[in-house]
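Encoded as structure tokens, the structure appears first; notes follow it.
The chains shown are only part of the set, and none of them has been moved.
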Amino acid sequence: MRMNESERWSDKPEESCGVVGIAGVQAAASYVWYALQALQHRGQESAGIATVKGDDMVVAKGMGLVSEAISLSRVRGISGDMAIGHVRYSTVGASSLENAQPLSGKYLRGSLALAHNGQLLNTDAIRRKMMLEGALFQAQTDSEVLTHLLARPGFGSIEEAMAQAMTELKGSYSLVALDMDRIVAARDPYGNKPLCLGAFKGGWAVASESCVLDVLDARWIRDVEPGEIVTLTPSGIRSVQGVKAERLALCAFEYVYFARPDSVIDGVSVMESRNRMGRILYEEYPVDADVVIPVPDSGIAGALGYAHASGISFDMGLVKNRFVGRTFIKPSQAERLQAVQLKLSVCGSSVEGKKVVLVDDSIVRGTTSRQLIRMVRAHGAKEVHLMVASPPVSYPCYYGIDTASSSELIAATHTRKAIREFIDADSVCHLSLTGLRKSIGESVGVCAACFDGSYPLGFKE
Amino acid sequence: MRMNESERWSDKPEESCGVVGIAGVQAAASYVWYALQALQHRGQESAGIATVKGDDMVVAKGMGLVSEAISLSRVRGISGDMAIGHVRYSTVGASSLENAQPLSGKYLRGSLALAHNGQLLNTDAIRRKMMLEGALFQAQTDSEVLTHLLARPGFGSIEEAMAQAMTELKGSYSLVALDMDRIVAARDPYGNKPLCLGAFKGGWAVASESCVLDVLDARWIRDVEPGEIVTLTPSGIRSVQGVKAERLALCAFEYVYFARPDSVIDGVSVMESRNRMGRILYEEYPVDADVVIPVPDSGIAGALGYAHASGISFDMGLVKNRFVGRTFIKPSQAERLQAVQLKLSVCGSSVEGKKVVLVDDSIVRGTTSRQLIRMVRAHGAKEVHLMVASPPVSYPCYYGIDTASSSELIAATHTRKAIREFIDADSVCHLSLTGLRKSIGESVGVCAACFDGSYPLGFKE
């Protein structure tokens, strides 16, 4: 809820995390290391791995990209046939190693570690109640409450503790916990965050996205069901329904922007859904133009859809400087303009004298779009139409996505006409919510709260 | 001449360097900092900036990306209205700060600094001769000899010293030198490396590629001519012919792979030339297929050309993990396979059950291609045809490009049939040299030594 242009490079929402768990292969930690690489787009602030063998649990965490946070040579040296991992999203400033996951602790049955993607809504009350019984917490985070819930006495196993916790918890979560002898993965009853299951070489994997499975040469089995608990051990997997499933409310932004295009989530190919968003966008807003140009990289699939549907020529008229990014320091006010230009350049020959359709997956504050359109016009474009392959983001997310605050959301503060004037496009068109649902398909119920203000999982208590 | 798959991530040739010089704006060093960002693709090993004001020359250099090597806040603090900069290519191992440029020194007329892109061929003899006169060198590099040549007594100005040096030098060079009161830029008589000139806000810029000018909001003026010396001062530019121009022999790989697509070199748009390489590739090798897929990012323009020419549908069926790369540690033999998979993933829906045309800009050793084709087949492609938008690389480069040694060049050691078998494609087709020349256009003479073994600038002495 705190992104603003002066702190962020990206004018996009930010995902919270990615999780993974692997059981049944020797040196499972090094497999997790590779798996986290494939989830890196879900978080670049910190990365962590926990692994167990016999009586010992080892947790390695660090700041930055997986490859910076955790030395592969160190990970290679850790044997053990079960491990879990986590990547956390990148913020500027208040990030710290203490918030890196997996969280871990020692409890009745040994050690446990936990990796969480999502946002819990009622942990304040639970934390208060546990403190009255003498609990000592390290931080104020919702995820830490989960570790205490799993450590509670009176359960025969961690699955039982998890099932009980799920009846008490409210909010979104896909999580993976590691105990001395098993990995337990669970998805909230609305399935708000993705989580899928795979098998390979006699081992088992659970991960936020199916793109992980490809890196492991693993075979996709299925998605974890809403409310389900899946237990992975070196010798196999088993499943129980931890809590009654509600209607599926997967975060729609997974298809729009977060997930990698090669992932398949709840049965739908992300790439294909994005293609359809572009196609339907053309159906909703056919424009007469000479060229369709994506804002790379996230606008490419939608732009291809728009181009195919319209028959208009597709071109990579915007070039991305792949070296600018994470290490770039915060630009001064005067250098802001240059900053966007450093990141994206216009290929003059692609736009000069042409009517251009620019396709982006989403816009949040509109400032980057405005600058891009200015640049495209400066290279001689006759017209510039901005096609956005998702509906306007008008409401904040309470389920773990870091969008701008309402006062910064251009769609919440400007009329459609005012938006067009602000970014100085010949036209600005958003995909309709109906069009978005159609692109994703009937089979997948989505949470579209940021588009329509309807919050299926409720609010913070 | 020393790349091999075990040390490099990229199965591509590597460029030596990028250079830039800016005169006439306050805080010229910070402009150079931004300009180097736009040349970052030409070298990631080290970066450096030299700037001068009054009697003082300041040189800031460091390892890694520009943003890692040189703190912008430090650069902002340096006033001075002339500055030059350099980025050096990335190698594993023997790289060191001592080799970072600009090289600098104190001589008769104050301080000088020099940034060089290219490879000199006769510096051993020159160095030997200067040592006999008492010269003391810091290193064994060809570029350092240039600084000594410029420091020689008996010349009224640095242009005169440069003109004299150019009559003695052999080899490729685009270089930018900074003196106490001027910047001198020169291009070798064959124009083997690119160098262009721009103007902005009462200031002047010279840079390896025109994409720099966009970042500076500068206006492109023209390319520096082969053998020309251009002098930039805060009050204007002037030009002399330092040495008689030979026929233009610009490195063809600038169009094929090195240069950024939004650059225009010697009058030809890099993006458009790559598009034409794809079109002509289709004319030379028309394949009946369902989808054209580029190997990102360098194969995109060629693939679009092939798709447009053929009418076959274009799709981004390979997804690049933009976080894997520079910081990744050298994988063990067993992890090599996984390494390619981490970097590139196949989007199953794009290839399943289809006849696929895969377009890459070039192949050097073939190992990456082989792995990609294996991955595409694993996702259910019926056929995979590899279209390479440049001729086979069969000869080493002596002019500053780090290709594999001859024994590693697949085109030098394998027949066309053996290549196809090695990478296990249904067909492998290279653009012809004639097709390449046609794509670039008649107006630009190119050095195609790595393709045809004909070396216009001669050999090392």
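When the chains are written out, they are named A and B in that same order, and each has its own residue count from 1.
Convention: a residue touches a chain if its C-beta (ideal position, glycine included) is under 8 Å from a C-beta of that chain, and two chains touch if they have at least 3 such contacts.
Everything quoted here is computed from the prediction, not taken from an experiment.
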Which total copy number does the whole complex reach if 2 copies are given here?
-> 4
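Note that in this section only the chains that are shown with their structure count from here on.
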Which integer distance in Å separates the CA centroid of chain A from that of chain B?
-> 35
Complex contact set, residues of chain A against chain B = 34, 37-38, 40-41, 44, 65-68, 71-73, 76, 211, 214-215, 217, 260-262, 264, 269, 271-272, 297, 300-301, 304, 308, 313-316, 319-324, 327-329, 335, 338, 341-342, 345-350
